[in-house]
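All protein chains but one are shown in place.
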Amino acid sequence: MKLVLKISGKFFDEESSENLIVLKDTIQRLINEGHKVAIVSGGGATARKYIKMGRELGVNEAHLDLLGIWASRLNAYLLTFILSGLTYMKVPENLEEFIEKWESGKVIVTGGFQPGQSTATVAALVSEAIGADYLILATNVDGVYDKDPRYYSDAKLIPKLDTETLKKVLENSQSVKAGTYELLDPLAIKIIERSKIKVIVMNYKKLDKILDIIRGKEIGSVIQPM
Amino acid sequence: MKLVLKISGKFFDEESSENLIVLKDTIQRLINEGHKVAIVSGGGATARKYIKMGRELGVNEAHLDLLGIWASRLNAYLLTFILSGLTYMKVPENLEEFIEKWESGKVIVTGGFQPGQSTATVAALVSEAIGADYLILATNVDGVYDKDPRYYSDAKLIPKLDTETLKKVLENSQSVKAGTYELLDPLAIKIIERSKIKVIVMNYKKLDKILDIIRGKEIGSVIQPM
Amino acid sequence: MKLVLKISGKFFDEESSENLIVLKDTIQRLINEGHKVAIVSGGGATARKYIKMGRELGVNEAHLDLLGIWASRLNAYLLTFILSGLTYMKVPENLEEFIEKWESGKVIVTGGFQPGQSTATVAALVSEAIGADYLILATNVDGVYDKDPRYYSDAKLIPKLDTETLKKVLENSQSVKAGTYELLDPLAIKIIERSKIKVIVMNYKKLDKILDIIRGKEIGSVIQPM
Amino acid sequence: MKLVLKISGKFFDEESSENLIVLKDTIQRLINEGHKVAIVSGGGATARKYIKMGRELGVNEAHLDLLGIWASRLNAYLLTFILSGLTYMKVPENLEEFIEKWESGKVIVTGGFQPGQSTATVAALVSEAIGADYLILATNVDGVYDKDPRYYSDAKLIPKLDTETLKKVLENSQSVKAGTYELLDPLAIKIIERSKIKVIVMNYKKLDKILDIIRGKEIGSVIQPM
Amino acid sequence: MKLVLKISGKFFDEESSENLIVLKDTIQRLINEGHKVAIVSGGGATARKYIKMGRELGVNEAHLDLLGIWASRLNAYLLTFILSGLTYMKVPENLEEFIEKWESGKVIVTGGFQPGQSTATVAALVSEAIGADYLILATNVDGVYDKDPRYYSDAKLIPKLDTETLKKVLENSQSVKAGTYELLDPLAIKIIERSKIKVIVMNYKKLDKILDIIRGKEIGSVIQPM
Partner (left out) sequence: MKLVLKISGKFFDEESSENLIVLKDTIQRLINEGHKVAIVSGGGATARKYIKMGRELGVNEAHLDLLGIWASRLNAYLLTFILSGLTYMKVPENLEEFIEKWESGKVIVTGGFQPGQSTATVAALVSEAIGADYLILATNVDGVYDKDPRYYSDAKLIPKLDTETLKKVLENSQSVKAGTYELLDPLAIKIIERSKIKVIVMNYKKLDKILDIIRGKEIGSVIQPM
C-alpha cells in the first residue's frame, strides 16, 4: 500500500523518546512489509513560539506562516535523521520537489509547503499526487468525535463517516472560528473528495496499531470521500 | 504603490498583439511613475488543451493541475520577455522563490504555484507577501456583476462591494458547482480578508485606465476586505 | 539497448489520444523488455503560437527560442505524467541536469535545452552522453526520402544511408534556406558523426513497430554515421 | 563600514520583544548611515532541544549538528522577516551561496553552514569573504573576561587584547573540555588571524551602542588579530 | 554600450600577472564609463590537460567536453574573483542562468555551457540574449588575417570584413579539418548573422585599447554581420 502519514505538531511538543521510538519502529515495519510511505510533520509549539515573536514585531501573515513552515521542516528533519537509511535525506519544500523525489523509492518527510495552507492540506496534496491508498492523520485524540473531545468528556468517537458528515461535525463541534476547522480544513477536504482519498484519524500513541486501525480492528475513524 | 496584476488566461487566448501592447505600455508607465508591480498569468486555452489530453490518458488530478500550471508559466514567460528590461528574467515556481526574487526590484511575473489552487489564489498570496496596495484582477468583463454577465445581458456592475457581499454574489450568480467560484475562490478571499487586501476587478481591454479605475473614475469594481 | 526517442512537435499538434496511447504502450513494452529509454519532445504548434506573439511584440531571437523551448517542455511534461511510474518526474533543462538524472534509472523526458539549437540536436547530445545504441527520430513521414515528400508525391524512401548521403539529400531536397535543414541540422549531424551514433527515421504512427524498424523489418530509414 | 554581526543563540532563548526591537532599530540605523551588514544567528535552546531528541534516538554526530544548523536557520528566518525590506529574503545555506547573495546589497542573515563547525566560524568565514571591517560577537556577557564570568563574580573585563592573549584566556578560563572554547573556537581564530579581522565582543543588550563600542567609548572587548 | 568579451583560453595559459592586470584595469574603466560587460572564458591548457587524461581512460566525447567546460569555468572563477566588487560572484552554467543573473547589473563571467559547443558560440548566444553592441574576441593574434598568421609570416590583417568573407577566409586559411574553424565556428556565425551582432577580433595584449579598436583607431578586425 501507499500510505501518507500526517504527524500532528503536538507529537513533537511532547519531546518524548517513546513517541519517536514507536514511530521509528512502525515505519521500519511498514517498509519491511513492502509498503511505501510519505510523512508530513506539523509545526507544533516550535511554530507557535516563532510566530509569536514575529507577530510582536509586526511581521506580516505570509512571513509568519513561513516561520511556522520552517518550524515544521525542523520537525521533518528530526524524523528524517531518526529514520536515516530509510528516508530521502532532504525535506522537500514544495509539491513539485516532493513529486520529483518520491520516485527515489525512499520514505519522504516534508513539513509545510506554502503560506495560507495547513500541513493537513500538504498531506492531502501529497496523497493525491502519489495516489495514496490511505491518508492517516495521527493526532492527540483517538479519532473524529461528535463534539470536540477536548471540552466534552461525553464526546463519542465516530468509527466510520463520509466527508459530508465530517464537514458538518467539524463545523458544529469546533470552538475555532467558522471556516477554519481543526484536523482537516476545507481545502484539504476538497482535494480528498476530488481524488477520492480514504482518510484515517487515529492517535499517534497507537502508531504501532496502524494496520489494525485501517482494517477497523482498532480504535480510530475511517473517513470515506464523497 | 505596490500593485499585483492578475491577468486572466483569456487574455492570452485572444492571441492579440493589441492586448499585449496595451499591457506592455501600461507596465512601462507604472514603473516610470515609481510603482512596483508583480504580475500573475492565468493558464487559459493552452492549459485546457494539455489538461484535456492528459485526462484522456488517465493522468491524476495533481498532475493535470501541474500541466495547467506549466501552461500558465508559458504565458508568464511570454510577458517576461515582452517586458524584458523591466522584468526579472525567470518565472518563480513557488511563493518562497517569488519572495526571494521580489527584492531584486524588478517586475516579477509568475504563473501557477501549486495543484489544488487557482492563479487568483497565487495572486492573493503574492499580494499578502509584499503588502500590495491593490490586487487587480484583469479579466474579460468590466467588473463584478449581480449576475453572471455571460448569461444575463441585464446583469448590473457593482462598483463598490465588500468581501462578504462578494461571496454572496459569486455563490448566487455562478453556474459552476458550489464552492468553486470563478474570479476569486474561497482560499483567495480568505487571504484577502486576513491581510486586508483591496481588490479591483476590471477589463483587461482597459489596462491603460488602471489608475483611473483605482481612483473610481473609470468602470470597474473595487472590493473592500472585511 | 539504450534508445533515445525524439518525438516531433507535430505529434502533439494532432491532439490525438491514439498517438499518446501508442507511445505509452510502446515505452511500457520497451521498459518491460529491459531497454533503457530517453525521450526528447519537439515544440510544435504551441511553440509557434508563442513565438509568433513574441515576435510581433519585438522579442529578440534568444528569447523567442526560449518560448519555443518552454513549449517543448510543456509537451515533455505531458509525456512525463502520462508515463508516470516509469518516468523521472521533472523535465531536465540542460544536458548536465539530464546526465545527473539519467542515473536514476527512470525514463527521462526533455524538451529543448538552449536557444540556437533544435530539439534534434538535444536528442543527439543526449544520445552521445549516454552512449545510445539508437537515436530514433519519430516524425510525420516514414523516413528519409530523396525529395521532400510534402511536395513530391513520387519521392522515394531511402531505407539505408550514411550521414554523408544524408547531408546531400537534405541540402538538395529542402525548401528552407541553406544550412538550416529540417529533420537533422548540421550540429546534430556533427555530434552523430563524432560519436558514431546510429540513427533511425520513422513515422510516429508506427511507434509500436519500433524494434522491427530497427531490425529493418518495417518501413523506416537507418542512417549510418560516417 | 562592512560589519558582520554574530548574534548568540541565547538572544533568541530569551524570547524578548525588547531584544528584537533593539536589534531591528540598530540594523535600520546602521543601514541608514551607509554601513553594510551581514548577520549570523546561533542556534540556542531550539538547537539543543532537537539535538537532545535526536541523540536519544541514536542519530549520528553529523546529523545532530544539522539539526542544530536548521534551528539556527529558523532563528535566521525570524530576523530576516523582522528586518523585511532591508534583508535578502532567503537564508543562505553555505558560504558560496552567501558570497553570491551578498552582492545584492541587502543585509544577509545566515545560520550555521556545516557540521563540525560553530556559528562563530561561520561568522569568521563570512567576515573574511566580504573583507569585513569588524566581526562583532553579540553575546550575554559584556566582553572577554580574565575568567569565565558565569562562575567568577570577580572576573575582570579585558577591553583590548590580541588573538594570542585571547587563546590563552579562553583555554584557562573555560570549564568546557580542552580545544572546544566557547565564544570563539580555534578554527574561527585561525581565519581571523590569517585575514587580519578585527573582532569585538559585546553584550547583545547594548546593540544600540555598537558604534560607540567599536570606538572604545562603551563597554566591550576589542580583539586585534596577530 | 553593452559589450561581450570572449577571452581566449590562451590568455590563461600564459599565467601572466600582466595580462590579468590589463584585463582588470580595462573592465574597471569600462564600468566606470557606464558600459555593461559580460565575459566568456576559454578553457586553454587546463582544458586540454584534463581532456587528454580522460581520453586515455576511454571517457566519451560528451564527458570530455564537460571536462573542458569545467576547466573554462575555473578560468571564469579566476576572473570573477580578480574583478570582485564588479562581478556577479557565481559563474552561470547555462544561458538561462546567465539571462537571469544578467539583470543584477553586475559583470557576469561564464565559461562553457554545453558539450558540442565552443566558448565562441557561448559568447555569441550571450551577445544575442542581451542585445550586445559588440562581441569582442580577445585572442593571441591582432585580428583576422587572410591566412593563418601562425604559419604564414606574410599573412595580412583584414581590418574590415563581413561574415560572408569571414567564412571564406576561415575555411581557406585554417589547417584544422573542415567545418571546425578556429576563432568562430559555424554555429557562432549563424547566431551572429541572425541577430546582426557586430564582432571585433583583437589581441588580448591590447585590451586597454579596446574602445579605440572599436572606433577603428587601433589594430584589430571589425566584422559586419550579413
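Here the chain labels run A, B, C, D and E in written order, and each chain numbers its own residues starting at 1.
Rule of thumb we're sticking to: a contact is a pair of C-beta atoms (placed from the backbone, for glycine too) under 8 Å apart; a residue touches a chain by one contact, two chains touch by 3 or more.
Please read these numbers as outputs of a predicted model, since none were measured by experiment.
Although one chain is omitted from the display, it touches the following shown chains in the full assembly: A, C, D, E. Here one chain is not drawn; of D:S104, D:S195 or D:Q224, the residue touching it is D:S195. Among D:I21, D:L187 or D:I219, the one in contact with the hidden chain is D:L187. In the complete complex, the hidden chain is touched by one of A:K90, A:K160, A:K196 or A:K217, namely A:K90. When the full complex is taken into account, the listed residue touching the unshown chain is E:R73, out of E:R73, E:K101 or E:K209.
Of the residues in chain E, those that touch the hidden partner chain are 12, 15, 17, 20-21, 24, 46, 49-50, 52-54, 56-57, 59-60, 63-64, 66-67, 70-71, 73-74, 77-78, 81-82, 84. Touch with the hidden chain on the side of chain D covers residues 60-63, 66, 93-96, 99, 113-116, 121, 124-125, 128-129, 131, 179, 186-187, 190-191, 194-195. Residue-level contact of chain C with the missing chain is found at 96, 99-100, 102-104.
The criterion applied here is as follows: only the chains that are shown with their structure count from here on.
In summary, the chains found to touch both chain B and chain D are A, E. Taking CA atoms, the transformation carrying chain D onto chain E includes a rotation by 120°, reported to the nearest 5. Two chain pairs are in question, B-E and C-E; the one with more C-beta pairs in contact is C-E.
The pair D-E is the one among A-D, B-C or D-E whose contacts match those of B-D for more than half of the residue pairs. Annotation: 31 Å between the Cα-based centres of chain A and chain B.
Once the centre of each chain is set as its mean CA position, chain A and chain E turn out to be 55 Å apart. Listed for chain C are residues 60, 63, 66, each touching two or more other chains.
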